[in-house]
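Notes follow once the structure below has been shown.
Omission of a single protein chain aside, the complex is shown with its protein chains in their original locations.
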Amino acid sequence: MKLTEIVERLSLEVFTLTAEAEMEVTGGYCGDLLSHVLASASPGNLWITIQNHVNVVAVAQVVGLSAVVMTDGRRPDKASLERAQATGISLLGSSESSFEISGQLCRLLADTR
Amino acid sequence: MKLQDLARTIEGTILVQQEDADVRVDSAFAADLLSDVLALTEEQTTLVTGMINPQVMRVAEILNITAVIFVRGKTPPATLVEYATRLGIPLLLTKKTMFETCGLMYANGVRPCRSGSVCEMSDR
Partner (left out) sequence: MQYAVRAGDIDRGGSASAQIKAELSRAGVDAVTARRAGIISFEGEMNLMVYAHDGGTITVTVEADAVTIEVKDLGPGIEDIDLAMTPGYSTAPDWATDLGFGAGMGLINIQKNSDLFEIHSHIGEGTTIISRIDRDGGRKGGSQEGS
């Protein structure tokens, strides 16, 4: 499923969207530990986390993630936004929790198979 | 859903069982960082986490967490399991990722539990 469609279906807020927003999302990764994301997430995954600082963007770039969804109403700080815009990482947001967004995304991805 | 049914659904192992076998899992919160868990506004929720240090159980005790599910196949140390047994808090362990575990729980009717949102802060 394309990133833009997921944004629409989950009513995600867009903080910044990469030029490659039509890319296929390969799956979801939920978690807040940067070292775990580096070890376990796959390129093209959508990362669901409550964390909202600049290291999140750096990790997303290194792994090649499609986007980061910041949950529980968190917003990226200035440094994160700038870094995301500079490196082409999409930052999205939701007032819902990581549990809920994971649940909804899982369901969406399952429905398209 | 019942804890036993949840264990089957997520292909989990029950590490600590409560005497009351009909423990229910009705709401859940997924997080790795403890202060985010401490911001929870509701009680009696289930915690889904990949963090296996002893502080997880102390937080679970303070917040009256119903059950703790450890994901990503992270086996907690014996001291943590002993502590959970003393507290009577059921522990489940699954090899599945946090994403998949949340997905399965959500699909089975477990509702999300909210933490204190940023909006609440601005009311002060």
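Chains here go by letter, A and B, matching the order in which they are written, and residues are numbered from 1 within each.
The rule is simple: a contact is a pair of C-beta atoms (placed from the backbone, for glycine too) under 8 Å apart; a residue touches a chain by one contact, two chains touch by 3 or more.
The structure displayed is predicted, hence computed values, not measured ones.
Peer 1: Of the residues A:Leu12, A:Val37 or A:Ile50, which one touches the chain left out of the display?
Peer 2: A:Ile50
Peer 1: Which residue numbers on subunit A touch the omitted chain?
Peer 2: So the residues of subunit A touching the missing chain come out as 32-35, 50-53, 74, 77.
Peer 1: Residues on subunit B that touch the omitted chain in the whole complex?
Peer 2: Residues in contact with the chain left out: 32-36, 38-39, 43, 51, 53-56, 58-59, 61-64, 116, 118, 120-121, 123-124.
Here is the rule we use: only the chains that are shown with their structure count from here on.
Peer 1: With touch defined as at the start, can you tell me which subunit A residues reach subunit B in the complex?
Peer 2: 27-33, 36, 40, 48, 50-51, 72-75, 95-100, 102-107, 110
Peer 1: Would you mind writing out the residues of subunit B in touch with subunit A in their complex?
Peer 2: 28-33, 36, 48, 50-51, 72, 97-100, 102-107, 112-115, 117-119
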